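Every protein chain of the complex appears in place save one, which is left out.
And now, subunit A:
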Amino acid sequence: MEIHGLAHAAQLPTPPPDALDDEDMIISEPADVVAVANAEPPPKAVEDCHKVKILGMGTFSEVWLVSPKREQKPETLYALKQLRKADVIRLKQVEHVQNEKSILELCRHHPFITTIFESWQDRSSLYILLEYAPGGEMFGYLRRAQRFDYPVAQFYAAELTLVLVFLHNHGVVYRDLKPENIMIDARGHVKLVDFGFAKVVGDRETYTLCGTPEYLSPEVIQSKGHSKAVDWWALGVLIYEMVLGYPPFYAESPMGIYKKIVDARITFPTWLPPNIRDIVQRLCTKDLSARLGNMKGGGFEVMQHPFFNGIDWRELESQKHKGPLIPQLRFPGDTQYFENYEPQELSADSTYPDSMLAEHDHLFRNF
């Protein structure tokens, strides 16, 4: 088993576009979607961007597909995340937003993390210019397929394991792993997005409850202080959801979900291959001294689990081969893998009056 790639993963640069294996490219794939690097410098203001379409919406942000205004063909596409300052303040997410930007900068060029190109702000919004992954969320593929076959789940879990190992080596806990935050790029590889809950924790524990109900770990729910081990728990939930189509802990109400998580009892259908069952059970272990990924070998131990038998880790991180599911793009800028969103009229809560600016805008000074 190849595990040497791991140390390498910590400083792995994105392979230059010409190093990609052109032979197994599919014809419909526009080359420019992959080769962002050789384009003109990315835009640095919202005025320089042509907003094409909304790709996603959050409680205080929107993500737009944008193309730079002054550019000849082939056009380069980006994802522009726009965060409304007023909502960021109102929802007490200032710290999370700062973390998002600084951690994305730390992770720039990791092959499986969405690359940040620029960030800026104007009077009422913060902007983060990101790499665009045209395949949309893994979530869509999974709900469509209901379940992924073992090799598909294994492939995604392996790429995400490399991401977690990388983040943890840098002292970063991610805290929101779920299919909705995993994008698929043009060659079928994962791109982790939304670092709003990521935080540099080093070896310390942290206390702010955040994540997604079905993916929270028992120590987060019980406010015991949590650390990087929460990501390994979430990986277990993700593997389960990928192979079965629904998460291991679900209920009608959030409190119902939390009760089940705290009990940490998982049921598996009898037909499930034992390697899958075993890795999920080991990752979703309440006892921190027994949770896979949190023990002596750290992430290496996860990589060595028989669930990953057959994975060549070095090849995987070099993205030598394409992923198991490839978005079929009919034209550059085809957004068929994204939901349709109507631009929302800003609510009164989202306006950023002068008084608020005077009081709070210093919080964004370093953005």
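In this section, a contact is a pair of C-beta atoms (placed from the backbone, for glycine too) under 8 Å apart; a residue touches a chain by one contact, two chains touch by 3 or more; residues count from 1.
The rule is simple: contacts and distances are computed from a predicted model.
S.K.: Among "Cytoplasmic tRNA 2-thiolation protein 2", "cAMP-dependent protein kinase regulatory subunit", "Vacuolar fusion protein MON1 homolog" or "Multicopper like protein", find the name that the UniProt record gives to the complex chain excluded from display.
M.R.: "cAMP-dependent protein kinase regulatory subunit"
S.K.: For the chain left out of this view, which of A:W120, A:F139, A:F300 or A:F367 touches it?
M.R.: Checking the options A:W120, A:F139, A:F300 or A:F367, the one contacting the hidden chain is A:F139.
S.K.: Touch as defined at the start, partner being the missing chain; which of A:C49, A:C107, A:I128 or A:I326 qualifies?
M.R.: Touching the chain that is not displayed is residue A:I326.
S.K.: Among A:Y258, A:W313 or A:Y352, which residue is in touch with the absent chain?
M.R.: Answering carefully, the residue with contact to the hidden chain is A:Y258.
S.K.: Could you please point out the subunit A residues that touch the chain left off the display?
M.R.: Per the touch rule, subunit A residues meeting the hidden chain are 24, 26, 28, 56-59, 91-93, 95-96, 139-141, 143-155, 176, 178, 180, 188, 194, 196-197, 202-205, 207-214, 221-225, 227, 229, 243, 245-246, 250, 252-255, 258-259, 262, 269, 271-276, 287-290, 294-296, 306, 309-312, 321-328, 335-342, 344.
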